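Read the structure below first, then the notes.
Here the complex is missing a single protein chain, while all its other protein chains stay put.
Right after this comes chain A.
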Amino acid sequence: MNTHKSEKFHAKTETVGSVCTVYLTGELDLSVAPDFRLVMEPLVGDTGLDLVINLKDLKYIDSTGIGILLSILKARHGMDVKFTVADVPPQIQKLFDMTGISKFFASQENSH
């Protein structure tokens, strides 16, 4: 069922060399969480890639979306491979800071 979201969620993947960037657009909430997981699943386990999620055009994220980012962080950390988020909008950065997920992104950036 399509409720014609004004900010429909979309994920676009772009790989340049060994860097894979996933660009997110629209609203990442409970209703599109399965779509997002599906896009990320094959990428998360690929140890040959540096994985980047670009949030520049992400308008909204809920705790489900933050939870998925957290499980990607855990999985990539466990395999000792790189995972970063880029271009985080201020409103989303605020939620990352509030929940405490920011420090994990920061430590990922510093550890490589």
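Rule of thumb we're sticking to: a contact is a pair of C-beta atoms (placed from the backbone, for glycine too) under 8 Å apart; a residue touches a chain by one contact, two chains touch by 3 or more; residues count from 1.
Operating definition for what follows: contacts and distances are computed from a predicted model.
As stated in its UniProt record, the chain not included in the shown complex is "Serine/threonine-protein kinase RsbW", which appears among "Serine/threonine-protein kinase RsbW", "NADH-quinone oxidoreductase subunit I", "Cell division protein FtsX" or "Branched-chain amino acid ABC transporter permease". Interface note: of A:V19, A:L38, A:M79 or A:M98, the residue touching the hidden chain in the full complex is A:M98. If you put the hidden chain back, the residue from A:T15, A:T47 or A:S71 that touches it is A:S71.
Where chain A meets the missing chain, the touching residues are 1, 3, 5-6, 27, 29-31, 33, 60, 62-64, 66-68, 70-71, 73-74, 77, 91, 95, 98-101, 103-104, 107.
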